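Every protein chain but one is kept in place in this view of the complex.
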Amino acid sequence: MGDLSLIIQMFMTGIIMGLIYMLVALGITLIFGVMRIVNIIHAELTMLAAFFMYYMFEVWHIPFIIALILCSAVISLIGIFFQRYLYKPLKYEILNVLIIAAGAGTAVRSASWIIFGPIARNISTVFPGMIRILGTPVSMERVAVALICVALTIALYIFLYKTKTGKSLRAVEQDSEAAAVLGISVDRVYVIVFIVSCSLAAVAGAFTGMLFAVEPEMGNDPFLKCIMILMIGGMGSIPGAILAGLLLGLIDSFTETLFGGEMAFIIGFALLMLILIIRPRGFFGYEA
Amino acid sequence: MKKVIISLIGVFLAFSVFFGASLVAAKEFVVGSNLVLSGPGADGGIAVQRAVERTTEIMNKEGFTVQGEKYTVNPVYYDSKYVPAESVANLEKMLSGGIKFIYSMGSGATVPLVEKTTVAKVFMMASCSGSDHLTSAKYPYSFRVYPCNEAAFAVYPWLVKTYPQIKNVAHVNPSDEAGFTESETRVKCAKNLGLKNVANEFFKRGATDYYPVATRLVGTKPDLIDFGGTAGRDQGLLAKALRELGYKGLITVHYSNPAVFSQIAGADNAEGVLFPNSVAEPQTPGQQEAHDWYVKKYGPPVPGMFYDNVDPLFMLVEAVKKANSFDPVKVSEVFRNLQWNSIFGPMYMGMESLYGLKSSACRPIPTGVFKNGQLKHLATIPWPSDEAVQKLNAK
Partner (left out) sequence: MKLNALDYKSKGFGVVVLIVLLFLAPLFSSQFQLHVMITICINVMMAISMWLLSTTGLISFGQAGFMFIGAMTSTLLVKNLGWLFWPCIPLAGIVPALICIPIGRLCIRVKGVYFFIVTLAFGFVVNGVFAYFRNPFGGWYGILHIPPPEPHHLFTPLNKTPFYYLAIVLTFITCWAVYRISCSRMGMTLWSIKESDILAESIGVNVTKYKLQAFVVSAFFAGIAGTYYAHYFSYIGPLVFTFNMSFNTLIYIIVGGPLSFSGPIVGAAVLTLIPEFFRATGAYQMLIFGVVLVLSMLFMPQGIVGLVEKKVFPLLRKRWGNH
């Protein structure tokens, strides 16, 4: 593999992985921004979405787009269930929500092992084949998923900044009391933000299951990366999630390819500590 | 504060009431099964559990006789979650309950136990690597019942003979106990057979993306990439990445579930991959029976670790019968010298030159190759002689 080819390969891997992690991070950061809680179940929702898509698309051969829409609906329902019956009774207090979400996440993961069994699965690719970018072969599905992530981010932006509902979300994010005074139903906004976040989770799950593997533990590794992204980019900030996601993806890709996994791990965390020491709220986080 | 004391006393009493019961009922041969049933690695653990289930079913149809009394097998399952502290707690519970025979798996969960089981004179057989941290002259009651990195001593000579074009070997392993042991053994074997080790990479088990590791491997231009201790979905993802990056050479995958591998890697990417120690189509009646039982109860595909763990419990019961006793020390001696006709062929405890005493399973290694979307049987590699092993193990 020639040097230029290697660099292009590392770059593309970095961008693609960064975009995928960013997609998951967006869901979490959205909820944090509006509701000021960390929704740890997001990882399990991604996993459930992947299993759902596996059964819908792979086993029952329902067309991909329809399966995806159904999946978003189902995952949103599950998310809203958690929100209403687990988070709301705790009055969205951040620590308590963290713990109840951790408990629910553990229960869901264990139940998945029991129900789905030990065999890892994979969702057949909807984008087969390889293409060449600047002379370097890349698999079509990776490129397609990356483009979809970009498209979804743009869609999210349009939703938040150009639609009335989106604006009400941002209003609650900035000041929930003032928004309530202005007649915005904060509860309704919470439900909507959960629907949006869960839909993002559903898409992330579907594509992670397609590019990688579907199994009950699949949410763990991406989730860890997302927490790092959120720490670096700033909790609650969407531009932060985008920027930090891409940055982390690229750094991970370059360091791991050039130096091996163990070194990459250390460099990643050293960088994290450095950024947090210099600017603890991350790139665009709130002034606490 | 007084209220606190009262509540603490209440907790303490509750605790002491509930834990006294002994786990060993009369006329039951209790085997404590310390398996990984949740978390990463649970696919292996559940496969072992199902193998134990089958053995129990078959054995308990008739039971077996020791010292004139009839016994049935009762496996009690504990989840070690692949966490050492949990595994130790499981061991304590088993010992407290009077269990004297343990079946364990997962080297990270099993190796921390062996000091204690030896001192307590408890028989432990394990389906995991760990090399001399698990089986050695220091641990006379600890056995490895399925060839792990030891299989390399059989596979490498066969590889060199069958594919003489291999000159450069790259190794890739997860960065844990199992991975390091595998890497050590395989690097030695390759070197002592005249091959050049061009890469020895480690990755974190359960990682999402394998492109970086794959890029590193491909960059060293190997003829063969040995997946070593890589297990589960990591294998499929790594192979997929390697092929997508343009690697066209040989790949050997161990500890595998070929159907899962091909599903995750994609049938095209799985083409031509070698699977040492995997059952393709059942080759012997024993394999066929095991296959049919599993498919009837759980549906295909049959995980590789299921086949590997079909025999050990039968062997243990046979050793107990021959020793006519439930004394772990006596049973260990019989077990060590047992000749068993397993579903793979003749199986016995060996590797004395490696570990100082016969403690690790030796048996034929069925090997398959993936062709046209299916695993096809390629060869049954015989187990090497002790002298051959010594030569390969030289520094």
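Here the chain labels run A and B in written order, and each chain numbers its own residues starting at 1.
Convention: a contact is a pair of C-beta atoms (placed from the backbone, for glycine too) under 8 Å apart; a residue touches a chain by one contact, two chains touch by 3 or more.
Just so you know, these numbers come straight off a predicted model, no measurement behind them.
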Point to revise | Sole residue of B:112, B:219, B:356 or B:382 that reaches the chain not shown, by the stated touch rule | key: B:112
Review point. Out of A:4, A:66 or A:95, which touches the unshown chain?
Key: A:95
Check your understanding: Per the definition of touch given earlier, which of A:7, A:104 or A:130 contacts the omitted chain?
Key -> A:104
Exercise for review: Could you please point out the chain A residues that touch the chain left off the display?
Suggested key: 86, 89-90, 94-96, 98-100, 102-111, 113-114, 227, 231, 235, 262-263, 265-266, 269-270, 272-273, 276-277, 280-281, 285, 288
**Study point:** Sites on chain B contacted by the missing partner chain, in the whole complex
**Key:** 1-9, 11-12, 14-16, 18-20, 23, 35, 37-38, 42, 46, 49, 76-79, 81, 83-85, 88-90, 92-93, 95-97, 108, 111-112, 115-116, 119-120, 133, 175-177, 180, 204
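Note that in this section only the chains that are shown with their structure count from here on.
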Check your understanding: What is the distance in Å between the mean C-alpha positions of chain A and chain B?
Key -> 35
Point to revise | chain A-facing residues of chain B, complex | key: 37-40, 42-47, 175, 201-204, 206-209, 211-213, 215-216, 218-219, 232-233, 236-237, 244-246, 257, 260, 263-264, 266, 298, 301, 303
Check your understanding: In their complex, what parts of chain A are in touch with chain B?
Key -> 1, 6, 9-10, 13, 17, 109-110, 113, 117-122, 125, 130, 137-139, 208, 212-213, 215-218, 220-222, 225, 252-253, 256-257, 260-262, 264-265
